[in-house]
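As you look at this complex, bear in mind that one protein chain is not there, while each of the others sits in place.
Right, chain A next:
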Amino acid sequence: MPHLENTVLCRESQVSTLQSLFGERHHFSFPSIFIYGHTASGKTYVTQTLLKTLELPHVFVNCVECFTLRLLLEQILNKLNHLSSSEGEYSTQITCETFNDFVRLFKQITKAESLKDQTVYIVLDKAEYLRDMEAYLLPGFLRLQELTDRNVTVIFLSEIVWEKFRPNTGCFEPFVLYFPDYSIGNLQKILSHDHPPEYSADFYAAYINILLGVFYTVCRDLKELRHLAVLNFPKYCEPVVKGEASERDTRKLWRNIEPHLKKAMQTVYLREISSSQWEKLQKDDTDPGQLKGLSAYTHVELPYYSKFILIAAYLASYNPARTDKRFFLKHHGKIKKTNFLKKHEKTSNHLLGPKPFPLDRLLAILYSIVDSRVAPTANIFSQYVASETITEERKQGRIEAISVTQSGVAAESKLGLSASCAAAHYHPLQSPLPASLQTFSPPPISGTLVVADI
(Lines give C-alpha, C1' and ligand atoms only; values in the text may rest on other atoms or scores of the structure.)
Protein backbone atom coordinates (compact mmCIF):
# COMPACT_ATOMS: atom_id res chain seq x y z
CA MET A 1 0.00 0.00 0.00
CA PRO A 2 1.86 3.09 -1.20
CA HIS A 3 -0.14 5.46 0.96
CA LEU A 4 0.82 3.57 4.10
CA GLU A 5 4.52 3.50 3.26
CA ASN A 6 4.70 7.26 3.43
CA THR A 7 2.89 7.63 6.70
CA VAL A 8 4.28 4.62 8.53
CA LEU A 9 8.07 4.52 8.27
CA CYS A 10 10.41 1.63 9.09
CA ARG A 11 7.63 -0.72 10.02
CA GLU A 12 7.03 -2.57 6.76
CA SER A 13 7.39 -6.07 8.17
CA GLN A 14 5.03 -5.43 11.08
CA VAL A 15 2.46 -3.86 8.80
CA SER A 16 2.54 -6.82 6.47
CA THR A 17 2.30 -9.28 9.38
CA LEU A 18 -0.72 -7.49 10.74
CA GLN A 19 -2.33 -7.24 7.35
CA SER A 20 -1.96 -10.93 6.74
CA LEU A 21 -3.28 -11.69 10.24
CA PHE A 22 -6.38 -9.63 9.59
CA GLY A 23 -7.00 -11.43 6.33
CA GLU A 24 -10.10 -10.56 4.38
CA ARG A 25 -13.04 -8.88 5.97
CA HIS A 26 -15.19 -11.88 6.59
CA HIS A 27 -12.41 -14.22 7.57
CA PHE A 28 -11.92 -15.29 11.15
CA SER A 29 -8.73 -14.16 12.79
CA PHE A 30 -6.97 -15.00 16.04
CA PRO A 31 -9.35 -14.43 18.96
CA SER A 32 -6.73 -12.25 20.65
CA ILE A 33 -3.47 -10.63 19.58
CA PHE A 34 -0.92 -9.28 22.05
CA ILE A 35 1.47 -6.65 20.70
CA TYR A 36 4.38 -5.59 22.88
CA GLY A 37 7.39 -3.35 22.41
CA HIS A 38 9.11 -0.36 23.94
CA THR A 39 7.32 2.90 24.37
CA ALA A 40 7.25 5.04 21.21
CA SER A 41 7.98 2.03 19.00
CA GLY A 42 4.87 2.67 16.97
CA LYS A 43 2.41 0.11 18.30
CA THR A 44 -0.52 2.45 18.74
CA TYR A 45 0.31 4.44 15.64
CA VAL A 46 0.67 1.49 13.30
CA THR A 47 -2.43 -0.31 14.57
CA GLN A 48 -4.59 2.78 14.37
CA THR A 49 -3.33 3.82 10.95
CA LEU A 50 -3.71 0.35 9.52
CA LEU A 51 -7.25 -0.12 10.80
CA LYS A 52 -8.30 3.30 9.58
CA THR A 53 -6.72 2.88 6.15
CA LEU A 54 -8.23 -0.53 5.59
CA GLU A 55 -11.51 0.80 6.97
CA LEU A 56 -12.11 -2.18 9.20
CA PRO A 57 -14.71 -1.77 11.93
CA HIS A 58 -12.79 -1.16 15.11
CA VAL A 59 -13.06 0.34 18.58
CA PHE A 60 -10.03 1.97 20.19
CA VAL A 61 -9.95 2.20 23.99
CA ASN A 62 -7.21 3.41 26.33
CA CYS A 63 -7.07 1.52 29.63
CA VAL A 64 -5.52 4.45 31.47
CA GLU A 65 -8.54 6.56 30.57
CA CYS A 66 -11.07 3.85 31.39
CA PHE A 67 -9.70 2.68 34.66
CA THR A 68 -12.81 0.98 36.03
CA LEU A 69 -14.73 -1.96 34.64
CA ARG A 70 -17.84 0.06 33.96
CA LEU A 71 -16.05 2.87 32.11
CA LEU A 72 -14.22 0.40 29.93
CA LEU A 73 -17.22 -1.71 28.97
CA GLU A 74 -19.52 1.24 28.41
CA GLN A 75 -17.02 2.97 26.18
CA ILE A 76 -16.60 -0.10 24.02
CA LEU A 77 -20.33 -0.61 23.65
CA ASN A 78 -21.08 3.02 22.91
CA LYS A 79 -18.39 3.27 20.28
CA LEU A 80 -19.61 0.06 18.67
CA ASN A 81 -23.12 1.39 18.66
CA HIS A 82 -21.89 4.50 16.97
CA LEU A 83 -20.19 2.40 14.31
CA SER A 84 -23.20 0.27 13.61
CA SER A 85 -25.81 2.99 13.51
CA SER A 86 -26.32 4.86 10.26
CA GLU A 87 -25.52 8.51 9.73
CA GLY A 88 -27.54 11.03 11.63
CA GLU A 89 -29.28 8.46 13.75
CA TYR A 90 -29.13 9.36 17.40
CA SER A 91 -28.30 6.43 19.62
CA THR A 92 -28.91 6.39 23.35
CA GLN A 93 -26.06 5.90 25.77
CA ILE A 94 -25.75 2.30 26.80
CA THR A 95 -25.16 1.43 30.43
CA CYS A 96 -23.45 -1.76 31.37
CA GLU A 97 -22.43 -2.83 34.83
CA THR A 98 -21.17 -6.35 34.55
CA PHE A 99 -19.21 -8.38 32.09
CA ASN A 100 -22.20 -10.67 31.67
CA ASP A 101 -24.33 -7.77 30.44
CA PHE A 102 -21.45 -6.70 28.20
CA VAL A 103 -21.43 -10.06 26.44
CA ARG A 104 -25.18 -9.99 25.99
CA LEU A 105 -25.27 -6.41 24.66
CA PHE A 106 -22.28 -7.08 22.43
CA LYS A 107 -24.11 -9.95 20.80
CA GLN A 108 -27.09 -7.71 20.18
CA ILE A 109 -25.12 -4.83 18.69
CA THR A 110 -23.08 -6.99 16.35
CA LYS A 111 -26.22 -8.35 14.77
CA ALA A 112 -26.60 -4.99 13.02
CA GLU A 113 -26.33 -4.98 9.26
CA SER A 114 -23.18 -2.93 9.02
CA LEU A 115 -21.25 -5.16 11.39
CA LYS A 116 -22.47 -8.59 10.41
CA ASP A 117 -20.07 -10.93 8.60
CA GLN A 118 -17.08 -8.73 9.28
CA THR A 119 -14.40 -9.06 11.90
CA VAL A 120 -14.86 -6.42 14.58
CA TYR A 121 -11.62 -5.32 16.24
CA ILE A 122 -11.39 -4.12 19.81
CA VAL A 123 -8.03 -2.48 20.55
CA LEU A 124 -7.05 -2.05 24.21
CA ASP A 125 -4.13 0.35 24.57
CA LYS A 126 -1.90 0.37 27.70
CA ALA A 127 -3.23 -3.09 28.49
CA GLU A 128 -0.95 -3.48 31.53
CA TYR A 129 -3.57 -1.57 33.53
CA LEU A 130 -6.05 -4.37 32.91
CA ARG A 131 -4.11 -6.47 35.39
CA ASP A 132 -5.11 -4.09 38.17
CA MET A 133 -8.79 -4.34 37.39
CA GLU A 134 -11.04 -7.30 38.16
CA ALA A 135 -9.31 -10.64 37.82
CA TYR A 136 -11.78 -12.13 35.35
CA LEU A 137 -11.54 -9.24 32.92
CA LEU A 138 -8.34 -10.22 31.16
CA PRO A 139 -9.26 -13.91 30.65
CA GLY A 140 -12.70 -12.80 29.54
CA PHE A 141 -11.33 -10.51 26.84
CA LEU A 142 -8.91 -13.16 25.66
CA ARG A 143 -11.82 -15.48 25.00
CA LEU A 144 -14.30 -12.92 23.74
CA GLN A 145 -14.68 -14.66 20.40
CA GLU A 146 -15.75 -17.86 22.13
CA LEU A 147 -17.96 -16.24 24.75
CA THR A 148 -19.92 -14.13 22.29
CA ASP A 149 -19.78 -16.56 19.39
CA ARG A 150 -19.12 -13.68 17.02
CA ASN A 151 -16.33 -12.73 14.66
CA VAL A 152 -14.39 -10.44 16.97
CA THR A 153 -10.68 -10.03 17.64
CA VAL A 154 -9.26 -8.26 20.69
CA ILE A 155 -5.87 -6.59 20.25
CA PHE A 156 -3.81 -5.76 23.36
CA LEU A 157 -1.03 -3.15 23.15
CA SER A 158 1.48 -3.00 25.97
CA GLU A 159 5.01 -2.25 27.03
CA ILE A 160 5.21 -5.19 29.44
CA VAL A 161 5.91 -8.72 28.23
CA TRP A 162 3.13 -11.32 28.05
CA GLU A 163 4.62 -13.55 30.78
CA LYS A 164 3.73 -10.91 33.36
CA PHE A 165 0.09 -10.92 32.28
CA ARG A 166 -0.63 -14.60 32.39
CA PRO A 167 -2.96 -15.44 35.30
CA ASN A 168 -2.02 -18.21 37.69
CA THR A 169 -4.59 -20.68 36.50
CA GLY A 170 -3.76 -20.13 32.87
CA CYS A 171 -5.90 -18.62 30.16
CA PHE A 172 -6.42 -18.65 26.43
CA GLU A 173 -3.04 -17.73 25.02
CA PRO A 174 -3.09 -14.83 22.56
CA PHE A 175 -0.90 -14.52 19.53
CA VAL A 176 2.13 -12.53 20.66
CA LEU A 177 3.67 -10.04 18.25
CA TYR A 178 6.83 -8.08 18.95
CA PHE A 179 7.48 -4.58 17.66
CA PRO A 180 11.25 -4.26 17.67
CA ASP A 181 12.92 -1.05 18.77
CA TYR A 182 14.14 1.32 16.10
CA SER A 183 17.78 1.07 15.13
CA ILE A 184 19.86 4.24 14.98
CA GLY A 185 19.43 4.37 11.21
CA ASN A 186 15.66 4.10 11.57
CA LEU A 187 15.60 6.84 14.19
CA GLN A 188 17.62 9.07 11.91
CA LYS A 189 15.24 8.44 9.06
CA ILE A 190 12.12 9.12 11.10
CA LEU A 191 13.46 12.22 12.81
CA SER A 192 14.71 13.68 9.54
CA HIS A 193 11.25 13.19 8.13
CA ASP A 194 9.79 16.20 9.89
CA HIS A 195 12.25 18.84 8.82
CA PRO A 196 10.89 22.36 8.47
CA PRO A 197 10.53 23.41 4.83
CA GLU A 198 12.79 26.48 5.10
CA TYR A 199 15.91 24.41 5.41
CA SER A 200 17.25 21.64 3.23
CA ALA A 201 16.90 18.00 4.19
CA ASP A 202 20.68 17.53 4.39
CA PHE A 203 21.07 20.41 6.82
CA TYR A 204 18.44 18.93 9.08
CA ALA A 205 19.90 15.45 8.75
CA ALA A 206 23.29 16.74 9.91
CA TYR A 207 21.59 18.33 12.91
CA ILE A 208 19.82 15.07 13.75
CA ASN A 209 23.15 13.29 13.52
CA ILE A 210 24.65 15.58 16.14
CA LEU A 211 21.59 15.26 18.36
CA LEU A 212 21.67 11.48 18.23
CA GLY A 213 25.38 11.50 18.94
CA VAL A 214 24.75 13.25 22.24
CA PHE A 215 21.52 11.56 23.32
CA TYR A 216 21.53 8.10 21.82
CA THR A 217 23.47 6.42 24.62
CA VAL A 218 21.02 7.75 27.18
CA CYS A 219 17.64 7.64 25.58
CA ARG A 220 16.16 5.80 22.60
CA ASP A 221 12.59 6.96 23.12
CA LEU A 222 11.39 8.49 19.86
CA LYS A 223 8.97 10.88 21.57
CA GLU A 224 11.69 12.37 23.80
CA LEU A 225 14.14 12.70 20.93
CA ARG A 226 11.57 14.43 18.78
CA HIS A 227 10.77 16.88 21.56
CA LEU A 228 14.46 17.67 22.01
CA ALA A 229 14.97 18.03 18.26
CA VAL A 230 12.19 20.55 17.93
CA LEU A 231 13.30 22.56 20.96
CA ASN A 232 16.96 22.87 20.03
CA PHE A 233 16.71 23.46 16.30
CA PRO A 234 16.35 27.28 16.56
CA LYS A 235 19.59 27.41 18.52
CA TYR A 236 21.31 25.30 15.89
CA CYS A 237 20.14 27.59 13.11
CA GLU A 238 21.23 30.69 14.98
CA PRO A 239 24.67 31.08 13.33
CA VAL A 240 23.10 30.65 9.92
CA VAL A 241 20.38 33.15 10.66
CA LYS A 242 22.86 35.67 12.03
CA GLY A 243 25.05 35.15 9.01
CA GLU A 244 28.05 33.93 11.00
CA ALA A 245 28.19 30.58 9.25
CA SER A 246 26.84 28.93 6.15
CA GLU A 247 24.73 25.82 6.06
CA ARG A 248 27.68 23.61 5.29
CA ASP A 249 29.96 24.91 8.03
CA THR A 250 29.50 21.86 10.17
CA ARG A 251 32.35 22.46 12.59
CA LYS A 252 31.17 25.90 13.59
CA LEU A 253 27.61 24.72 13.96
CA TRP A 254 28.78 21.79 16.06
CA ARG A 255 30.80 24.03 18.37
CA ASN A 256 27.80 26.27 18.82
CA ILE A 257 25.29 23.59 19.62
CA GLU A 258 27.27 21.02 21.59
CA PRO A 259 27.43 22.72 25.04
CA HIS A 260 23.82 23.66 24.59
CA LEU A 261 22.78 20.05 24.08
CA LYS A 262 24.78 18.93 27.09
CA LYS A 263 22.97 21.50 29.19
CA ALA A 264 19.67 20.36 27.75
CA MET A 265 20.37 16.88 29.03
CA GLN A 266 20.59 18.16 32.58
CA THR A 267 17.52 20.32 32.45
CA VAL A 268 14.92 19.89 29.73
CA TYR A 269 15.50 16.14 29.36
CA LEU A 270 14.90 15.71 33.06
CA ARG A 271 11.95 18.10 32.93
CA GLU A 272 13.60 20.29 35.52
CA ILE A 273 12.63 23.32 33.52
CA SER A 274 9.74 23.60 31.16
CA SER A 275 10.15 23.83 27.41
CA SER A 276 8.81 27.39 27.34
CA GLN A 277 11.46 28.45 29.85
CA TRP A 278 14.09 26.75 27.70
CA GLU A 279 12.93 28.58 24.61
CA LYS A 280 12.96 31.89 26.45
CA LEU A 281 16.50 31.24 27.61
CA GLN A 282 17.60 30.53 24.08
CA LYS A 283 16.14 33.78 22.90
CA ASP A 284 17.81 35.74 25.69
CA ASP A 285 21.09 34.17 24.64
CA THR A 286 22.39 33.73 28.16
CA ASP A 287 25.50 31.76 28.78
CA PRO A 288 24.31 28.19 29.34
CA GLY A 289 26.60 27.86 32.32
CA GLN A 290 24.33 30.07 34.31
CA LEU A 291 21.33 27.89 33.76
CA LYS A 292 19.87 26.69 36.99
CA GLY A 293 17.57 23.77 37.31
CA LEU A 294 14.95 23.28 39.96
CA SER A 295 17.48 21.60 42.19
CA ALA A 296 19.45 24.82 42.52
CA TYR A 297 16.55 26.40 44.32
CA THR A 298 16.47 23.84 47.08
CA HIS A 299 19.51 25.28 48.80
CA VAL A 300 18.27 27.51 51.54
CA GLU A 301 19.84 29.84 54.06
CA LEU A 302 18.82 28.81 57.51
CA PRO A 303 18.83 30.60 60.86
CA TYR A 304 21.63 29.93 63.36
CA TYR A 305 20.18 27.15 65.44
CA SER A 306 18.48 25.50 62.47
CA LYS A 307 21.86 24.91 60.92
CA PHE A 308 22.98 23.13 64.05
CA ILE A 309 19.79 21.13 64.16
CA LEU A 310 20.32 19.97 60.61
CA ILE A 311 23.88 18.95 61.29
CA ALA A 312 22.86 17.14 64.46
CA ALA A 313 20.16 15.31 62.51
CA TYR A 314 22.66 14.35 59.83
CA LEU A 315 25.07 12.97 62.39
CA ALA A 316 22.29 11.11 64.15
CA SER A 317 21.16 9.55 60.86
CA TYR A 318 24.47 8.22 59.77
CA ASN A 319 26.36 7.40 62.95
CA PRO A 320 25.23 4.38 64.92
CA ALA A 321 23.96 5.17 68.40
CA ARG A 322 26.72 3.40 70.26
CA THR A 323 29.37 5.77 68.93
CA ASP A 324 27.69 8.86 70.41
CA LYS A 325 29.32 8.39 73.79
CA ARG A 326 32.74 8.38 72.19
CA PHE A 327 32.28 11.46 70.07
CA PHE A 328 30.05 13.79 71.96
CA LEU A 329 30.90 13.42 75.64
CA LYS A 330 33.70 15.48 77.06
CA HIS A 331 34.87 12.86 79.52
CA HIS A 332 34.25 9.53 77.95
CA GLY A 333 36.78 7.55 79.87
CA LYS A 334 38.97 4.83 78.44
CA ILE A 335 37.77 3.11 75.34
CA LYS A 336 38.76 -0.46 74.73
CA LYS A 337 40.10 -1.25 71.36
CA THR A 338 37.01 -3.04 70.28
CA ASN A 339 36.29 -3.59 66.68
CA PHE A 340 33.85 -0.83 65.91
CA LEU A 341 33.08 -2.22 62.53
CA LYS A 342 30.66 -5.07 62.79
CA LYS A 343 30.60 -7.56 59.98
CA HIS A 344 27.33 -6.53 58.48
CA GLU A 345 28.23 -2.87 58.51
CA LYS A 346 30.88 -3.28 55.86
CA THR A 347 28.65 -1.52 53.36
CA SER A 348 29.15 2.17 53.85
CA ASN A 349 26.29 3.86 55.59
CA HIS A 350 26.04 6.31 52.77
CA LEU A 351 24.94 3.55 50.45
CA LEU A 352 22.22 2.29 52.71
CA GLY A 353 20.66 5.63 53.33
CA PRO A 354 19.70 7.55 56.44
CA LYS A 355 18.39 5.64 59.46
CA PRO A 356 15.64 6.81 61.77
CA PHE A 357 16.54 8.16 65.21
CA PRO A 358 14.56 9.31 68.24
CA LEU A 359 14.03 13.01 68.83
CA ASP A 360 15.80 12.98 72.19
CA ARG A 361 18.99 11.81 70.59
CA LEU A 362 18.88 14.70 68.17
CA LEU A 363 18.53 17.19 70.98
CA ALA A 364 21.31 15.55 72.95
CA ILE A 365 23.71 15.79 70.03
CA LEU A 366 22.60 19.35 69.43
CA TYR A 367 23.41 20.42 72.94
CA SER A 368 26.82 18.87 72.70
CA ILE A 369 27.88 20.40 69.41
CA VAL A 370 26.76 23.94 70.05
CA ASP A 371 29.48 25.82 71.83
CA SER A 372 27.47 28.05 74.07
CA ARG A 373 24.84 26.94 76.48
CA VAL A 374 21.61 26.23 74.67
CA ALA A 375 18.47 26.60 76.67
CA PRO A 376 15.69 24.30 75.53
CA THR A 377 13.47 27.23 74.77
CA ALA A 378 10.57 27.61 72.44
CA ASN A 379 12.99 29.28 70.01
CA ILE A 380 14.78 26.01 69.43
CA PHE A 381 11.62 24.06 68.98
CA SER A 382 10.16 26.57 66.60
CA GLN A 383 13.26 26.36 64.46
CA TYR A 384 12.99 22.62 64.53
CA VAL A 385 9.45 22.87 63.26
CA ALA A 386 10.52 25.39 60.64
CA SER A 387 13.13 23.02 59.31
CA GLU A 388 10.41 20.46 58.81
CA THR A 389 8.71 22.79 56.42
CA ILE A 390 11.75 22.53 54.22
CA THR A 391 10.38 19.10 53.48
CA GLU A 392 8.32 20.93 50.90
CA GLU A 393 11.43 21.58 48.93
CA ARG A 394 12.47 18.01 48.60
CA LYS A 395 11.39 17.89 45.00
CA GLN A 396 14.73 16.77 43.72
CA GLY A 397 15.68 14.83 46.83
CA ARG A 398 18.69 17.02 47.45
CA ILE A 399 17.47 18.35 50.72
CA GLU A 400 14.87 16.43 52.56
CA ALA A 401 14.72 18.01 55.91
CA ILE A 402 13.63 16.33 59.05
CA SER A 403 10.57 14.24 58.30
CA VAL A 404 8.73 13.06 61.33
CA THR A 405 7.27 9.63 60.93
CA GLN A 406 5.04 9.59 63.95
CA SER A 407 3.96 12.13 66.51
CA GLY A 408 4.36 11.64 70.20
CA VAL A 409 7.06 11.88 72.79
CA ALA A 410 9.42 9.46 71.17
CA ALA A 411 8.97 10.85 67.70
CA GLU A 412 11.25 9.33 65.14
CA SER A 413 12.95 11.64 62.77
CA LYS A 414 15.01 10.96 59.76
CA LEU A 415 17.23 13.19 57.80
CA GLY A 416 18.27 12.74 54.28
CA LEU A 417 20.91 15.11 53.18
CA SER A 418 23.52 15.03 50.53
CA ALA A 419 27.10 15.17 51.64
CA SER A 420 27.41 18.90 51.32
CA CYS A 421 24.95 21.57 52.25
CA ALA A 422 25.21 24.74 50.24
CA ALA A 423 23.60 27.98 51.25
CA ALA A 424 21.41 30.14 49.12
CA HIS A 425 19.04 32.94 49.95
CA TYR A 426 16.04 31.97 51.98
CA HIS A 427 16.01 33.87 55.26
CA PRO A 428 17.14 37.52 55.56
CA LEU A 429 18.98 36.72 58.79
CA GLN A 430 22.45 35.73 57.83
CA SER A 431 24.72 34.41 60.50
CA PRO A 432 28.26 33.23 60.00
CA LEU A 433 29.13 29.88 61.45
CA PRO A 434 31.27 29.85 64.60
CA ALA A 435 34.83 28.73 64.24
CA SER A 436 34.28 25.77 66.53
CA LEU A 437 31.94 24.18 64.06
CA GLN A 438 34.35 24.51 61.21
CA THR A 439 37.01 22.65 63.10
CA PHE A 440 34.65 20.03 64.38
CA SER A 441 36.21 16.79 63.23
CA PRO A 442 36.25 13.80 65.56
CA PRO A 443 39.07 11.30 65.05
CA PRO A 444 38.44 9.34 61.90
CA ILE A 445 37.22 5.76 62.07
CA SER A 446 36.48 4.62 58.58
CA GLY A 447 33.11 3.26 57.72
CA THR A 448 30.95 4.52 60.51
CA LEU A 449 31.95 8.11 60.79
CA VAL A 450 30.44 11.01 58.99
CA VAL A 451 31.81 14.50 58.92
CA ALA A 452 29.77 17.38 57.69
CA ASP A 453 31.78 20.07 55.95
CA ILE A 454 30.15 23.38 55.43
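The rule we apply is simple: a contact is a pair of C-beta atoms (placed from the backbone, for glycine too) under 8 Å apart; a residue touches a chain by one contact, two chains touch by 3 or more; residues count from 1.
Note that contacts and distances are computed from a predicted model.
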Among "Thioredoxin superfamily protein", "ER membrane protein complex subunit 4", "Origin recognition complex subunit 4" or "Large ribosomal subunit protein uL15m", UniProt-listed name of the chain not shown: "Origin recognition complex subunit 4"
Query: Of A:85, A:192, A:266 or A:282, which residue touches the hidden chain?
result: A:266
- prompt: Of the residues A:4, A:21 or A:231, which one touches the chain left out of the display?
  reply: A:21
Message: What does the interface between chain A and the hidden chain look like in terms of residue numbers?
response: 17, 20-21, 23-24, 26-31, 36-38, 41, 98-100, 103, 134, 136, 139-140, 143, 145-147, 151, 159-164, 166, 168-173, 175-178, 180-181, 183-184, 216-220, 265-266, 269-270, 272, 295, 347, 350-354, 396-397, 400, 403, 405, 414, 416
